[in-house]
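To start, the structure itself, in structure tokens.
Only one protein chain is missing; all other protein chains are in place.
Right after this comes chain A.
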Amino acid sequence: MNPMQVKIEEAKSKGKVGLIPFLPAGFPNREQFWKELEQLDKAGASVIEIGMPFSDPVADGPVVEKASLKCLEDGINLTWIFDGLKERKGQFNAALLLMGYLNPVYQYGLDKFGADCKAAGVSGLIIADMPLEESDFVKEAIEPHGVALVPLIGLNTSKERMKLYSDGASGFCYFVSVLGTTGQRESLPAKIKEKLKEAKEVFDIPIALGFGIKHPDQLAEFEGLMDAAVFGSALISHIEAGNSSTQFMEPWQ
């Protein structure tokens, strides 16, 4: 079983939802980033999602875009991410996931990327600009290294497409809560519940709800329909305001 699934099931067995914080690599700066990761890990993250910065992050809202562009300006790249993770391999309790866009991964070389994920203890990958139709060549390169390609689905994904995504999927399935980009929302669309039910019927791996999630209270209405929550923009804004990751994680305990 993929380590991401193991960790989410672990949280579940304690009656909790799995916590999946997202931070762009190198945010808020090179040094502090690794300290934030440690804090998130200690505070009970099941999976830590590390953003690979890209110049044109079409699926992201302004908060994530600004943070990633700053990391790019600071020279963050895949080599820096992998080197840092290799140095710390075995130190995290949480499973690790890389999230980004295809082009930087493609230029790095898919086979090398898969091998480096394994060497760095990364067990999952999200590519925001790659639907099912284009995903075979990436899967073939990374799965032999034990790295799962996490499917993203949403409010407009038909049950038929969900089934295609679920075939051979491992780790977890990422359910995008809004038709739009990442970023905090005051309220979540009503249709989520019904689509989450569909997803639950289709996938036999955990379902994580993400995009627009700000506070654990928002999750109450989805009890039983999802297994983990992803939060990015809210965490980034919190850190930008000078607060610590540990503080952010408290209400979720």
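Quick note on the criterion: a residue touches a chain if its C-beta (ideal position, glycine included) is under 8 Å from a C-beta of that chain, and two chains touch if they have at least 3 such contacts; residues count from 1.
Throughout what follows, contacts and distances are computed from a predicted model.
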item: Identity of the absent chain, which is to be given by its UniProt protein name, from "HyaD/HybD family hydrogenase maturation endopeptidase", "Tryptophan synthase beta chain", "Permease" or "CRISPR-associated exonuclease Cas4"; value: "Tryptophan synthase beta chain"
item: Option from A:29, A:93 or A:158 whose C-beta touches the chain left out; value: A:158
item: Touch with the omitted chain, as defined above, among A:31, A:133 or A:217; value: A:133
item: Listed residues A:176, A:192, A:207 or A:236, member touching the removed chain; value: A:176
item: Hidden partner chain, residues of chain A it touches; value: 54-59, 61-62, 65, 69, 72, 77-78, 101-108, 128-134, 151-158, 161, 176, 178-181
